[in-house]
Structure formats: C-alpha cells, structure tokens
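Accompanying notes for the structure given below.
Apart from one protein chain that is not included, each protein chain of the complex appears where it belongs.
Each chain carries a letter (A and B) given by its place in the written order, and its residues are counted from 1.
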Amino acid sequence: MYTETQVIRNNTKVTVDGALDGTGEMVINVGPQHPATHGVLHLVITLNGETIQKIEPHLGYIHRSIEKMSESLSYRQFIYVTSRMDYLSSHINNHACAMTVEKGLQLEVPPRAQVIRVLMDELTRVASHELWWGAMAMDLGAFTPFFYAFREREAISDIMEETCGARLTMNYMVPGGVMADLHPNFQRRVKDFIKLFKAKIHEYDELVTGNIIFQNRMKGVGVLSAEDAVSFGCTGPVARASGVKSDIRKLYPYEIYDKLEFDEVTETAGDSFARYMVRMGEMHQSIRIIEQLIDNIPEGDFQAKTKAVLKLPKGEFYTRVETARGELGVYIVSEGGTTPYRIKYRSPGFSNLSALDHMARGSKLGDLMATMGTLDLVIPDIDR
Amino acid sequence: MFIKEYISDVYKAVKSLLTGMKTTGGYFIRPGEIITQQYPENRDQLNLPERFRGEVVMLHDENNEHACTGCTACELACPNATIKIITKFDVSPEGKKKKALDTFVYHLELCTMCNLCVEACPTGAITMAQNFEHSVFDRSKLTKKLNQPGSKIREGVE
C-alpha cells in the first residue's frame, strides 16, 4: 500500500515523500540503520501524525543462510555457526544443537557435563538479560543504565572467557558434553559475580524500575493478550508476560532442570512493563539456579566418549531449549551420513517479531520503541 | 479526595526521580568505581586467560621441532577451510619414504577461533595463542605459514 517507490521529486515544491494522498498518513522507514532497531531490522511504518497505523517488518538484511550452510558441515562443525544466530545466548544455541546430535546418537551425557551446561546456560541468560536491560533503557532515552548493565555483564564475560576461551561466540558445547573442563577459578569467580549482582541489582530498580517516567512509558503499552501470544507463536518472556506458561525448562525439562528449584516467572498484564518485570524476575531465578549448582558440581568426565566422525542414524530429530528470548527448536533430518540432510531452526525472535504489528497499532511512535525494546529482538536470530 | 490523590501522585513521582538522581549522582562523586580500562596503555598489565582463543599457532621447541605429522585432521575439522596443509615426502637415511609436513597454511582472515582444529589434532601440534591484535594494513599478511622455516618433526611423534 505504501508509495515509497512512487515518490515524484518536485524541485519547485517541497513534498513530503511517502505521504499517502488524502489520508493524512505518511510512511516512514525505521531502519535498516536506526538506533532503536539494534541491528538491521527494517520497519516500514504508516503513521498518522504520531499514531502508528501499520508496521511491516522487512527482513533479510543479515541473512547468512546458516541453515543451508549447516547442510555441508559435519555434526561437530555446524554447532559453531549457531553462536552467530542469537549471539546473546550463544551457549544455549550450541546447547540445543549438541542435544539434538546426542539425541540422534543416543548418547548419555556425563552428570558433570550436564551441570556445567546448565550453569553456563543460566549465566548466559543473566548476561543476555543484563544487556537487554541496558539497551531497553537506551531505547527509552536513558543512557546511563547501559553502562551499569555492562559492568555486571562484563563479569560474566570474563568468566566465560576464562573457561570457554571466548566472550561471545563460545562454541563450548560439543556433542557428548563440553569442550573443556571448568577452569579452577570458575567457582570462585561465579560466587564473586553473584555477590556483585546482589550488591548492584537494587540500582536497577532505583534507576529504572521505580522511575515514574519509565513506568508511564511502559505500563499499558504494547498489550498482548494470552490468546494473541499463543496464536502468534510467542514464547519466552513475551508469552510469559501475557500469562502463558511457556518455559521449556518446566514443560519439557532437559538436562537436570527437573531436579532444580526455580519458579517460572509470569505476569498477566501482557504490556511492556509486564515483560520488563518477567525478565527482571528471570535474572533472579537464574541466579537462584546458579546458587543451587555452584557448590554441587559432581566429579567425573566432562565429555562422553564419542567417535571421531559422528554419523546420525537415518531419521528426524527435534529438540527444544529455552533461550533468553524464548523457545529455540533445532530440527535435523538425517540421511545417515556425516552431514545433516536438512536443518531447521525455530527461532524465538521471528515469532515474537510477528506480534509487533498487532501490539503497536494505534500507539504512538515513542511506544513502538518501548514495545520493541521489551520484545528483546536480536536480528541475526530472526534472519539467521 | 481528588486533591489528596493529586498531591500523593506528585510526591511519589518526585521521590522516584530523586532516587534515580541519587544513584547517578552517587557515582559522579565516587570516581573510584570507574571501570574504564585504558587499553593501549595497559597492554603490559593485560592478563588474558590461558584458554583465550586468539589465533592458531604451532608449537615449536628449542630445537625448532614441531609435532605436526601432516595428517590433515585439523584441515578436515575446520568448518571454514581456514587451514591448508601441504605435505611432502621425507626420505629417511634408510631410503624409506615418509609423509611429512611441508607448509601449514593458516588463513587468519577466515578463522572464527572455534577451537575445533586444536581439538582434532592427535599430536597436540597446534594450539590457540592469546594474541588478539590482528589488524594489518594488507590482507595478504593474514595468510600465515605456521611451521617455522627449517623446522622439522620431533623424533618419535607418529
């Protein structure tokens, strides 16, 4: 409907291009380069004054055909690429892939490796939510929280660097366990981090959660009802903020999650503030899980014995995990060879983004940033 | 009633704003908590963990000997064709031909530091170095030859 390509340039008369004749509406392009889209998301927004009439997300700016690429990589190799999908929860992506391969190989993962994996997953989740918190505050115009969030995230990055060898794209999970054993400093460093987190988390509430401007910006904005959340396929904090119980860790427990004590954080309002509160609660729950595990890491192997060349039996394998953004599904079709016949990722960001148009219609342009901020979009995750 | 609510609204709003200002103001007057690292100056104090994956290097001992047999396990394990191994045939004094490493070509510009080659190596010939300053002005400098000139395989490594 938009007339983006039908603009007639007129040098003698100033025309606001993209204005739709007679309706008082105009079309603006938010992105692919825009401070609030956190990457190369392109939204074509039809505005009436400041009110949003329609949003059309355009994807594909960061499509690297990871799924196609994986078809020519072996079962050990394709895992590293998934770190580049949702780079903020790269551990959990790797975990999902490793689990799928293990499912195909019918491999038992040693208990120590399972605990290490869960610890790393939860640390990643905290790190991801920290970054989301800072970036979301920045979307709303407050710049300072970003730096406070990064201070805590830096501590996690250092822990990751020490044990996994990288800060962002770890590639630490391998089929059968983890690549290397925990670093001797790991437990001490994690305990230090928990101390730091608990000492600083009150600042988050003082600076952002309790702030009256922030609450007014968030409450009642971008409301998503439980029915809509289900029908759009939303998962993760977005669905839980609408009251949909969708935590894969609770519904389909993997590794040792069924033995752990933690709550599934849910809200009922479904607005941006509810999504905010869910993520803040999840950070506390993740810390709770880490506290339960950090002193109880069982001794043993960190990796199961595997063959040098992995071959999955003919068949289809699907696993799902809970990333920081929602449900990540990995679907592998194997023809019995050393490389997958087909790989499909069910990424949480894509489904969550599809609800954006529904959530933002009729709200102001400023509300769009609040809504998008709390959807916690990672664009490479959407495009892959 | 309306007036009372109005006043309490204003009071709560002002209070929440002042709490936020207390936090930022607190940091302003406590410069000791600044977390900035002054990077090029603190190069000497930088302590990178020993597992940090900077680039692939080949280990050489003091006799300029390495442990690479030229088995190409790393080349096969690499997902991006970062490693190219060129082999040659050594002729031993007894006149026996033996496959050996000629050149270990490493394309740093293609490497994603995934550590799969190091994992695959059966003899522990390669490892990850902690160097992270890879910028060069000429792209061709990123294609490296990892085995040092004149180096040969250590005795006893099969």
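Criterion: a contact is a pair of C-beta atoms (placed from the backbone, for glycine too) under 8 Å apart; a residue touches a chain by one contact, two chains touch by 3 or more.
Rule of thumb we're sticking to: contacts and distances are computed from a predicted model.
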Protein name as given in UniProt for the chain not displayed, "Quinol oxidase subunit 3", "Spermidine/putrescine transport system permease protein", "ABC transporter substrate-binding protein" or "NADH-quinone oxidoreductase subunit H": "NADH-quinone oxidoreductase subunit H"
Displayed partners of the chain not shown (whole complex): A, B
Sole contact to the chain not displayed, among A:S65, A:N216, A:S231 or A:T268: A:N216
Options A:G141, A:G300, A:P313 or A:G337, residue touching the unrepresented chain: A:G141
Full-complex contact with the absent chain, from A:L73, A:L131, A:M179 or A:L207: A:L207
Contact partner of the left-out chain, one of A:L43, A:A166, A:M280 or A:M369: A:M369
In chain B, positions touching the absent partner: 10, 17, 20-21, 23-25, 27-28, 31, 33-36, 38
Residues from chain A at the interface with the omitted partner, ascending: 9-11, 14-18, 26, 28, 34-36, 47, 50, 137-144, 146-148, 151, 207-208, 211, 213-214, 216-217, 364-369
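Rule of thumb we're sticking to: only the chains that are shown with their structure count from here on.
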Approximate Å spacing (C-alpha centroids) for the pair chain A, chain B: 25
Interfacial residue positions of chain A with respect to chain B in the complex: 73, 76-78, 80-81, 144, 151, 154, 161-166, 169, 171, 174, 179-180, 183, 203, 206-208, 210-213, 215, 308
Chain B to chain A touching residues, read off their complex: 12-13, 16-17, 19-20, 22-24, 35, 48-49, 51-53, 77-79, 112-116, 119-120, 128
